[in-house]
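The complex appears here minus one protein chain, its other protein chains still in place.
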Amino acid sequence: MDLATLMGIIIGMVLLAFAIIMEGDIMLFWSFSSILIVFGGTFASIMINFTMSQVLSVFPLLKVAFSKKTNDSIGMIDVLVEFAETSRREGLLALEEKAQAVDEPFLQKGIQLVVDGTDAELVRNILEIELVFLEERHGLGQRIFEKMGALAPAFGMIGTLIGLIAMLGDLDDPDQIGMGMAVALTTTLYGSVASNLIFLPLAGKLRIKSDEEILMKQVMIEGILSIQAGENPRIVEEKLKSFLSPVERESSNGGRGGKTSSERMTANA
Amino acid sequence: MDLATLMGIIIGMVLLAFAIIMEGDIMLFWSFSSILIVFGGTFASIMINFTMSQVLSVFPLLKVAFSKKTNDSIGMIDVLVEFAETSRREGLLALEEKAQAVDEPFLQKGIQLVVDGTDAELVRNILEIELVFLEERHGLGQRIFEKMGALAPAFGMIGTLIGLIAMLGDLDDPDQIGMGMAVALTTTLYGSVASNLIFLPLAGKLRIKSDEEILMKQVMIEGILSIQAGENPRIVEEKLKSFLSPVERESSNGGRGGKTSSERMTANA
Amino acid sequence: MDLATLMGIIIGMVLLAFAIIMEGDIMLFWSFSSILIVFGGTFASIMINFTMSQVLSVFPLLKVAFSKKTNDSIGMIDVLVEFAETSRREGLLALEEKAQAVDEPFLQKGIQLVVDGTDAELVRNILEIELVFLEERHGLGQRIFEKMGALAPAFGMIGTLIGLIAMLGDLDDPDQIGMGMAVALTTTLYGSVASNLIFLPLAGKLRIKSDEEILMKQVMIEGILSIQAGENPRIVEEKLKSFLSPVERESSNGGRGGKTSSERMTANA
Amino acid sequence: MDLATLMGIIIGMVLLAFAIIMEGDIMLFWSFSSILIVFGGTFASIMINFTMSQVLSVFPLLKVAFSKKTNDSIGMIDVLVEFAETSRREGLLALEEKAQAVDEPFLQKGIQLVVDGTDAELVRNILEIELVFLEERHGLGQRIFEKMGALAPAFGMIGTLIGLIAMLGDLDDPDQIGMGMAVALTTTLYGSVASNLIFLPLAGKLRIKSDEEILMKQVMIEGILSIQAGENPRIVEEKLKSFLSPVERESSNGGRGGKTSSERMTANA
Partner (left out) sequence: MDLATLMGIIIGMVLLAFAIIMEGDIMLFWSFSSILIVFGGTFASIMINFTMSQVLSVFPLLKVAFSKKTNDSIGMIDVLVEFAETSRREGLLALEEKAQAVDEPFLQKGIQLVVDGTDAELVRNILEIELVFLEERHGLGQRIFEKMGALAPAFGMIGTLIGLIAMLGDLDDPDQIGMGMAVALTTTLYGSVASNLIFLPLAGKLRIKSDEEILMKQVMIEGILSIQAGENPRIVEEKLKSFLSPVERESSNGGRGGKTSSERMTANA
């Protein structure tokens, strides 16, 4: 689990619940029709704006925002250097089995292509096209979440207008005025919280995870091509580390435990 | 029918109606003058902003947003590969009749040019210029819907101001105050729903359909030129599939039924 | 007259008047001080933002938005093809008189340069520089109208604040509260209508007319240079038609009446 | 004085004062604490956002927005043509004294470099670097004014919130409610007027003046380099006039009085 994502949502919800309890009765803040309008309306509008298959592709992306699979570029560099060593000692074929042990289909596909003796240029082309489509798929996810972040407050306001009109059209019982307005405002509250605590920050997290994943996949492509070219493992390491920031580079030089790198990657997944 | 577009509008409307009924009398939410101001005002402003012929060109585009014609690039690749086979077996002339069977004027035009023996470079030029104008026409449609999405809430607010001023100028009967405000707010509600549930999502759907259609037309152009060059049907297939995402490519390899591809395209239209 | 612009403004105004009459007394919506604040304030702010000569240059541009002079590129192509024929039959000098008959100073200037034997490259340069300055002048007009569209609602709100403060500072007579608020809100109404029904759509129309005019002037430049080069009228026609969209191209092939093209252009102006 | 800037501010203020007097007591609109919050808050926020020296550099720029020094490119072309003539008749050294008579340090510096026999490429480099820094300095001024235009309404709202909270927390005397709200709203009024009538339009005017000044400095650079190259004064004039719009070019050909051009420039400063 990506603790930041989950903790952020939990902290935000607890804070709001705490503030609500401090100020009044929590049941006052529950409204089924508000949920219908904000989430139903947002979903309906998203269905019109996108195609059905695009909307459905969002749910798997959600996993990305919550998953801890940290796109550990440092660990991946270790794995690739290990592969380079194996390849020079035991030949390219020995990589096939090792690649199966790492839970990273992109790496497995690349190694398979190399083991099959595919031309280097073609290996790069195939992997980079896959990367372009990955970027597009993630970019679509971000756009859908940003759209939801824009729609939720709009439907919140629509719900509040409905509540206000209903209340204003029936002012016979003055005792109900306050209650009516309270219910009406609940929808705006729901829309605002959904947008600022859920949809928009998730869109942001998807962007960051996507950038990380693309960086790691670029490291993999360079590594696989270096291995195919039979480069010296030391040089492979130097080359791949230029993708890391100075801070990450330092941390990659210290504190390695007993586990081999590929074990770390597998455990990590 | 593109079910997502239609279902989105229906779901949204049903949800709002349900929420309205839960909270009060649905007749309270009907206002003829609100419709006049929001839709009439938006339309008047659009007439000033665009030329008459541009405004009228929007209505045919609406069909695109609702039509199910899914720009089935996979099916089109199958058709083009079939054409490539026919062309190698029976010559280019045999394509003329086959093209008539596919309900796709752009493909027919391209095949006709090839059958007429037009120079390859000229075929590409003619088809690409047509594509540029298609993009512009679709882009104009999106801009008009986005403009409507911005204008509807503005005229909603204008209607509410008119209602409030009328009510505030005549406060003699206090019983009418609530009713007056309710009517005034209805216009804002109409403008907000029209923008967030209709105009803006339709602009988004037009963009996606337009992107799909342009991709499919690019597939057609490449396919037609490959057929003209007499390329091997297998190579034509490989070449055209590089336009598809990995997911689509996989689905194009499985589950083909008994119908030939061109029958599928015709049925699809 | 560009009917769309005028009709849009009339339709919008009639709709608003109708809605006002349906809801109350139309005199309630008249406020001289609101007009002062919204239009005076907007004008004052525009004067600070731009130079005097820039502000004054807007008024001639307004004519463009309302004029029917439709930048009839199809008609212009006919005229240029006619000129190409004349030039081949009777020589370049014969164009001088024909050009005077067409009410299009840009074309006259270009033809005059050609008749005077100016170098082709220089003809292009002179005409294109003129085009750049035309674009800038039109772009300035759009920016001023967009600025006015942003300022009018702001000054509307300023007027409403002034009205509210005046009313709240003198609450002795409760009967006046509603009236005071009504008057205060009128200014916001004026600003909102001025922006959404006048200033912003006019900015949009100016952009479209400007795009049309620039396209037509590009057609003229290409045509004049082709005539100077003594190209075949048929080829001139083909070349210029590539500037038109497929729809326009088709309509240019049908329904030509008895009048010659240059007569049409003159009548059109 | 740039009359447009000053007149715009005066007209705007008079209109607002007039509207205020028409509606109520002008003293109601005076609030010292509102001025503190809007202008003090805006200034404090600007101090955090920029460095002290950047904030101080804004005040000299204000002169630019109000000064009449119109960056008279036409007059400058006349001066440069005169210089070109002098230089061909009496040699480059004769320019030194003439340049002192024109109140334009940039021109003086350029002429001095030429008189000192600096290499042409170096003269261009030195003057263009100065131009880049001028653009940056002006661009900073615009950004600061735009920031102030965004901050003033925000602090206006902050002041209104403070006033409302103070009033709502002490509702014992109902007579004070209206007065309290009036005072609270005054701060929003101040912020809105400051932004829309002062800060944002001044940012716009700075941009226009900056564009004009940069155009004139480019004319100077080209002129100085032409003089250094000993070009014919007629050609210098033609070359520099291509920087002017057709309208300006025409006006530069008519109505020159008896004064020499350099006298005009000096009087103009």
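So that you can tell them apart, the chains are marked A, B, C and D in the order they are listed, and the count of residues begins at 1 in each.
Here is the rule we go by: a contact is a pair of C-beta atoms (placed from the backbone, for glycine too) under 8 Å apart; a residue touches a chain by one contact, two chains touch by 3 or more.
This structure is a prediction, so every number in the text was calculated from the model and none was measured.
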Thinking of the complex as a whole, which visible chains are touched by the chain that is not shown?
A, D
May I ask which residue of D:D25, D:D116 or D:D170 touches the chain that does not appear here?
D:D170
Identified contact with the non-displayed chain, of D:E85, D:E130, D:E212 or D:E231:
D:E130
Contact with the hidden chain (one of A:A4, A:L56, A:A101 or A:A229)
A:A4
Using the touch rule from the top, list residues of subunit D that touch the missing partner.
33, 36-37, 40-41, 43-52, 54-55, 129-130, 133, 136-137, 147, 151, 154-155, 157-159, 161-171, 183
List every residue of subunit A that touches the chain not included in the displayed model.
2-5, 7-9, 11-12, 15-16, 18-20, 22-25, 28-29, 175, 177-179, 181-182, 185-186, 188-189, 192-193, 195-198, 200-202, 204-205, 208, 242, 245-247
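In this section, only the chains that are shown with their structure count from here on.
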Distance from the mean Cα position of subunit C to that of subunit B, given in whole angstrom:
29
Cα centroid separation between subunit A and subunit D, in whole Å?
47
Would you mind giving me the full set of chain pairs in touch?
A-B, B-C, C-D
